[in-house]
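Only one protein chain is missing; all other protein chains are in place.
For chain A:
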Amino acid sequence: MEINEYIESGILEAYVLGSASDKETRELLQLRTRYAEVDDALLELELDLERIAQHMAITPPPTTWLKVEDSINEIVRSSSNKLKVTTPAEQKTYNPNADKAPSQFIEVEGASSHMRIHKLWRWVFAAVFVLGKIFLGFAIYFYLENRQMNIQMKELKSEIQHIRSK
């Protein structure tokens, strides 16, 4: 088969779209190294495929990358906690405290100074804040009430003393 005929057969399109058979893929990859025309056509098709995808592109929500980052960090954290590392020196020498030595585990600590907690806690914090405000309101109310009563008591006492002195 002529190389131009091969390029025109549609095998290249089938390959870039991922529907070529294993045999076709092997043959194409061999021809790609032998013929510059095949390599050029393939590169052109790969760019076309990307261009088509670019025209159908939709911007994902702005928080998606954070979700990706969070999920990766979560997996890294959980796998790091399970990771047990021994140094070569420890492997070669007898350590009588090997079974109970917690230093065998590398302490994994995030570089960030921020703490991640469950979202449920925001409601708890909100409730604590609201309750705090309510208690503060009561405290101020009873303080003012108490002060008022003390003033009234003083007035009553002075009235009684005044009546007695008469």
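Going forward, a residue touches a chain if its C-beta (ideal position, glycine included) is under 8 Å from a C-beta of that chain, and two chains touch if they have at least 3 such contacts; residues count from 1.
Note that contacts and distances are computed from a predicted model.
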Name under which UniProt lists the unshown chain, selected from "DNA-directed RNA polymerase specialized sigma24 family protein", "Hydrogenase maturation protein, carbamoyl dehydratase HypE", "ABC transporter ATP-binding protein" or "Sarcosine oxidase subunit delta": "DNA-directed RNA polymerase specialized sigma24 family protein"
Listed residues A:W65, A:F125 or A:Y141, member touching the removed chain: A:W65
Among A:R51, A:H118 or A:K166, the residue in touch with the chain that has been omitted: A:R51
Chain A residues that touch the omitted chain in the full complex: 8-11, 13-14, 16-21, 45-46, 48-61, 64-65, 67-69, 71-72, 75-76, 80, 85, 106-109, 111
